[in-house]
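The complex is shown incomplete by one protein chain, all other protein chains being positioned as in the whole.
Chain IDs A and B follow the sequence of writing; residue 1 opens each chain.
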Amino acid sequence: MLRNPTFVEESILRKVPRWRDYLEAKLGFRNHWYPAKLSRELDEGAVAKVTICGENILLRRIDGQVRAIRDRCLHRGVPLSHKIECYTKDTITCWYHGFTYRWDDGALCDILASPDSRAIGRASLRTYPVEEAKGLIFLFIGDDGIAPAPFSEDVPPTFLDDDLALEGDSYVVASNWRVGAENGFDGLHVYIHRDSPLVPDTDRSLPIGHTAQSGDVEVIEAEGRPKGIYDSFANHHVLWDGAIGGEIVVKGVRSSRTDGSATRTTAASLWLPGVLRVDDFPDQDRYQFEWYVPIDEDHHYYVIMIGRRVSSEEEARAHREEFWARWKPVSLDGFNNQDIEARLALETFYRNDDAWLSEMLIEGDAPIVKWRELCHAHNRGVQSPENLR
Amino acid sequence: MLRNPTFVEESILRKVPRWRDYLEAKLGFRNHWYPAKLSRELDEGAVAKVTICGENILLRRIDGQVRAIRDRCLHRGVPLSHKIECYTKDTITCWYHGFTYRWDDGALCDILASPDSRAIGRASLRTYPVEEAKGLIFLFIGDDGIAPAPFSEDVPPTFLDDDLALEGDSYVVASNWRVGAENGFDGLHVYIHRDSPLVPDTDRSLPIGHTAQSGDVEVIEAEGRPKGIYDSFANHHVLWDGAIGGEIVVKGVRSSRTDGSATRTTAASLWLPGVLRVDDFPDQDRYQFEWYVPIDEDHHYYVIMIGRRVSSEEEARAHREEFWARWKPVSLDGFNNQDIEARLALETFYRNDDAWLSEMLIEGDAPIVKWRELCHAHNRGVQSPENLR
Partner (left out) sequence: MLRNPTFVEESILRKVPRWRDYLEAKLGFRNHWYPAKLSRELDEGAVAKVTICGENILLRRIDGQVRAIRDRCLHRGVPLSHKIECYTKDTITCWYHGFTYRWDDGALCDILASPDSRAIGRASLRTYPVEEAKGLIFLFIGDDGIAPAPFSEDVPPTFLDDDLALEGDSYVVASNWRVGAENGFDGLHVYIHRDSPLVPDTDRSLPIGHTAQSGDVEVIEAEGRPKGIYDSFANHHVLWDGAIGGEIVVKGVRSSRTDGSATRTTAASLWLPGVLRVDDFPDQDRYQFEWYVPIDEDHHYYVIMIGRRVSSEEEARAHREEFWARWKPVSLDGFNNQDIEARLALETFYRNDDAWLSEMLIEGDAPIVKWRELCHAHNRGVQSPENLR
C-alpha cells in the first residue's frame, strides 16, 4: 500500500513549525487509542480484519474479551486473513505453513509443518492492547515496549460516564482523517446543512454560520486528562442571513419552538487523537461523538455515537430505539452524509502535502488552527511508513 | 492529479537544446490562447467546467459574454464545481462556506457564513481573459499580471476572416497534446487513412505517402503574426505505390474526377500553441482547423472546425448543414478517428520522457522537427506543476 519511503517533505514541514507534527501525521498518531469496530459487530469466536494508521490488524473475541494481533505472518509476510484457520480457541494458524500464534501475546507457539523449528517460542506477532467500552472496541496503536496510555485520556470527557447510554454506526470515508476532523469541528460549515432533513425534523434553529473568535475557545491540555479544544457556542457570533452585496440570498432557519427548550447545539469540542463531541446534538440532551480514525493516507473510519443520560435500563433502551428509528435516517444519513460529501471534495485539495500551505484560513477557522497546534504539542508520536514494514 | 514535484528531468532536457522547451511542455505553454468549449455548448447563464494545461477552470456566460475563473475556492481548496451556487448573475458562491466571487475579476466580494471577515475584498481567484470567435470560446492561460497576447497571433491565418463560415465538434483524446499535433501534421501518415470512408465519398486521391524535403517548408516567425510551419504539398514528392523488395504490396488511390477540380489537400500548417490548418480538406475549398489543447499530461481536447468561404447567410447555413450531414460522419468519425487511434498507440511510447530521445526520425519528419524548434523559440512560457498548486 505505502510503497514510497518518502513521506511529507521536510521543506514543507519546516514552514508550519507550530503544527508540524500534524502535517506529518497523514497516517495519524502513534501511542493513542482508536476505535476499531463496533462491539455488536464481533461475536464470540468471530475474527475480523481492520486497518488503523495503516496497520493491518486481526481481532477475535475470546471468552468475551477481544484480542488483537497484526495480520501478517512473521514467516513470509502473507496476511493471516487470506484464509482464517483457528483450530483452538486461543490460537490462529497461518493457512500457508501452519505458523500458529497465540491471540493473547502473539507468541509463535507452534508451526504445524515444522514442529521442531527453533523459531517456535522465540518470536511473536505484534499485539495491540484492547479496551471495550460503550459499544466500541478500542485498540492502542503503540510502540513496542511502551505501556499503553490511560484509555480515559484518549476519549472525550463524559463519554465513559456510567449514566450515558450510547448507540451508533460507522462508515468508511475516502478522505484523510484530518480532513474529517476539521470539517466536523468547523463552526462555519453549518452553511452546507441548510437543506438537511434534520432541521425540520427537530424544529431546530440552523444559522448560516457562527464564528468563534480566536480567544473564545478553551484549550484543554492539563496533565492526565484528555487534550482538546472546547468551543462553547454561547460565545459565538451567530449569523442568520447570507447576503451578497447587501442583498439577502440565503436565510438560516429559526426554530418555532415556544416551550422554552434549547433549540441549538451548545458546544463542540475536538479531542486527541481525533474525536469530536457535539453537545445538544442532534437534539437537546443528546451528545454526539464522532471519531475520524486513520485507515490509510486517503481513507478514514468514521464512527458516530449518540449518547443520552439515562436513569434506567428502560430509558437506555428507548434511547437506542430512537437512534435507529430517528437519528440514523434523519441525522447520520441526512446530515452527516453532507459532511462526508464535503470531505471528499476537500480531499481533492489536501491530498497534496503542499496544499496545507496554500489554504487561506479566515477568522472563523481559529479553532481549527488551535486544534492543529494542540495535536503538535500533545501527540505521542507520528505514525510513519517505517512502522508498516 | 499532479502529485510529483519533479517534472521532466534536466538530464533529458539537456540532450535536445534546439527544442528543449517543447520537451518540457508536457502540460503545454503558458501565456497563449486555447479553445475551451464550443460556443453552442454554453448557453446564457450556464456554468461549465474545463481543464486546460492542467488548470481547472469554470466558465459562465453572462449577458452573452463568457467569464472564466479558477475552479478552486481560496479558503480550503474545494472545487466550486462540486455544487454550483450562483445566487446573483455576476457571482458564484462556494457551496462550503459561502465564499462569493465576482465572475468578472474573481474578487472575493462576500462570505455568506462570515460577512465581517477581513478577507473580503482583499483576495481574488485567478481569472482568465476570454475571446469568442467563429463558434469557439478561447481562454488565455496566462501569468498573473501579464497582459494577454493578441488573440489573432494565436490562431492560424484566415481563421478569423469575415467570409469564413465554420462548424465543428470536439473530442477528448487520451494522449499528450504534442502527440496529437505531430500526428496531425505528419505528411507520411496518410498511410493509415487508406481505408477511410472519406476517400470514396469525396473521390479524392490518397497517396501512400508524401514527403516534404527539409528545405521545402516555410517557417513563419515574423513579429506580430501567428508563428507556424507551413508545408505546401505542391513541393512534395508524392508516392502512389508501396513496395517491399520491389514488389508493390499497397497502392494509393487516384481520383477518377475528370472535371479538372483539385482532388487533394494542398497544404498543411501547424501553429502555436498547437493548432493545425489543412487546406482543401476534407474536400476542395474547405479548410480544416484542428486544436490539440493540453488537458493534463495524458489527455488533450481535440477540436475540429471545418471552414468554407461564403458570400451569404444562405451559403453559410448550407456549409453548416453539410458539416453535420457529411463531414461529421464521413471525415471526423471516419478519417480523424483513425488519427485518434494512432495517437493512443503513440502515447504508449511518448509518455516516457526519455522516449523523445529514442525515436528514429527520417527525412519526411523534418517538418515535425521544425515545429518543435519553432515552439522552443517562440513559446511564451512552459506550463509547470507549480502553476497548478
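One rule holds for everything that comes next: contacts are C-beta pairs under 8 Å (C-beta built on N, C-alpha and C of every residue); 3 or more make two chains touch, one makes a residue touch a chain.
Every value quoted in this text rests on a predicted model; they were computed, and no experiment measured them.
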Among the options B:Leu160, B:Ala174 or B:Ala345, which residue touches the chain absent from this view?
B:Ala345
Write down which of B:Ala147, B:Ala222 or B:Ile244 is the residue touching the left-out chain.
B:Ile244
Contact residues on chain B toward the hidden chain run 186, 188-192, 208-209, 211, 237, 239, 242-245, 247, 249-250, 342, 345-346, 348-352, 354-355, 358-364
For the chain that got dropped from the picture, name the residues of chain A it touches.
3, 5, 72, 74-79, 82, 87-88, 91, 93, 95-98, 100, 109-119, 123, 389
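The rule is short, and it goes like this: only the chains that are shown with their structure count from here on.
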Geometric centre distance via CA averages, chain B-chain A, whole Å
47
